[in-house]
Every structure is written in C-alpha cells, then in structure tokens.
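Removed from the display is one protein chain of the complex; every other protein chain stays in position.
Let's look at subunit A:
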Amino acid sequence: MEKKSIEQLQEIASQVRRDCLRMVHAVQSGHPGASLGCTEFFVALYFDQMHHDPAFNMDAKGEDVFFLSNGHISPVFYSVLSRSGYFPTEEMNTFRKINSRLQGHPATHEHLPGIRIASGSLGQGLSVAIGAAQAKKLNQDDHTVYVLMGDGEQEEGQIWEAAMYAAHWKVDNLIATIDLNKQQIDGPTKEIMDLIDLQAKYESFGWEVIHTKNGNDMSSVIAGLEEAKAKSRKGKPVMNLLHTEMGYGVDFMVGTHKWHGIAPSDEQLAEALGQLPETLGDY
C-alpha cells in the first residue's frame, strides 16, 4: 500500500464522517456520536497502520486483523471497510435496512467482507481478539491483532476476565484501544459508573499502557498506534487509551452523550455536511 500523507488521511476522514452521518440519517437510526469520535482511529488503522487484504479471508493468515467490540459504532466501521475496498460504497445505502449485509450491529451472518465476529452485546470483543492473537501465535503468524472497545463498555465484567487472561498468557501481539470519550448512553461515565483510572487498572492487571492524548488529531493517532506497536511483542498486551471527543467534526454534536444513538434531521444533516468537505465522492 502506498503511504498516504496526513492531509490525504484527513481527507478520507472527512468523507468517512459524511458517510456515517448520511447512513444514520437515511434510516433515522444508528449511533453517530462515537462513530465521529473514532474516525481518525479507524482511518489511521485501515489506511496507514494495518497490513490487510480487502479480498477478505476469514482466517486472516498473514495479515493484521481488527475487531470492533463496541459494535454500535458500526457506521464508521462500514464506511472505512467500504472505502478501503472490502465492498462497494453503494452498499452503504442499505445500512440497517431489510435484506442488508450492513446490519445495525456488525455481523458475520450475512457474510459482509471485513467482519469476523458479531458484536453489539458489549464486553465480548477483547476475549475474541485475544483468542485470535493466540491463533496467530499457534500459526507462527507474526501479525498484530487490534481491538477497539468503548469506555462505558469497561463496566462489563468479561473485559476484566479477558484482561487477566491476556497478561497471564503473555498475549503481546495484541493492541487494544479504549475510546475514552467519557460518555455513555445515560450520561457522562463519571456519573454513571466512574472508571476512575483506567491506566492504573490495566497496569495493575499486567498490561503496558499508553495514552493517545488527542484522538481526533491524525498525527497523534498514528504516533499512538506506532508507540503501541513498538511496545508490543515484549511479553505484555498493550493498551492504547485513546482520548476522543464524541461527535467530533460537527460543532453541534461534539462532546455530548446526546448524539450517542440518535439520527440528525434533514436540516441538521445539511448543516453537519456543510462542515465536512466531500473528498472521495458520496456513495
């Protein structure tokens, strides 16, 4: 893959945000907030960091692999998969509609290329990613497994079972990321269930922890992923705490849980798209 400049990656991110908003608007359902907040991360992974093949093979032998645990941010996942060649961009028109491969939450059931596990019921993706990372070790496949989780999702108990396991089994070909947008459906995480100090929690569980302080700045996101990669394969799983703003890129959506799971109106869509240049052509 030809290396893209930061400017080119930012252009892709603008288009991905347009895709997310248009998908959610078209069906008047879905989760725009954290999709917008994680756009730089997804674009950096799929267009810069990961060695991956859009021809798609479920077993992912000889390539890096990504799992989305917080499946409700499917719009950004679908957009990035489509924009990197996994399926036609027109198919985004079918998001959340009957007979679609683009289910409300990602699924393998309809055989959408790029999806390797169903997610939506929270807390399960880290375990799956660890298993896939161990399969890579058994296959002597020296590629990396990535997984993204939400910060509210850290309230699920299974994650801490998985955190213990990954350190115990020295699953060091794994880079986990938490989208630290500090929001969940019912409000700020601090009010709903205070996560206190995720760095201290994961370090005490035996992980290497890094911060990506500006998760909505493409250079910072790439630097964070490169730091994480440099710290991988040293006996510990790596956690990347990605500080983002929910709804980033649209001024009236940014920084609030209110856009977690509601769709913009016609007027709001027009206003939002006015802030996001069309760079690759709308689907």
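One rule holds for everything that comes next: a residue touches a chain if its C-beta (ideal position, glycine included) is under 8 Å from a C-beta of that chain, and two chains touch if they have at least 3 such contacts; residues count from 1.
Following the convention adopted for this analysis, contacts and distances are computed from a predicted model.
A.B. asks: Among "Transketolase family protein", "Acetyl-coenzyme A carboxylase carboxyl transferase subunit beta", "cytochrome-c oxidase" or "Sugar ABC transporter permease", find the name that the UniProt record gives to the complex chain excluded from display.
C.D. replies: "Transketolase family protein"
A.B. asks: Of the residues A:Ala118, A:Leu198, A:Ala223 or A:Leu280, I need the one that contacts the missing chain.
C.D. replies: Within the whole complex, the residue contacting the unshown chain is A:Ala118.
A.B. asks: From the list A:Leu21, A:Ala107 or A:Met149, which touches the chain that is not on show?
C.D. replies: The missing chain is touched by A:Ala107.
A.B. asks: Have a look at A:Gly131, A:Pro188, A:Gly206 or A:Gly261 and name the one touching the chain we're not showing.
C.D. replies: Selected residue, touching the omitted chain: A:Gly131.
A.B. asks: List every residue of subunit A that touches the chain not included in the displayed model.
C.D. replies: Residues in contact with the chain left out: 58-61, 65, 107-109, 116-121, 123-136, 138-139, 141, 157-158, 161-162, 164-165, 168-169.
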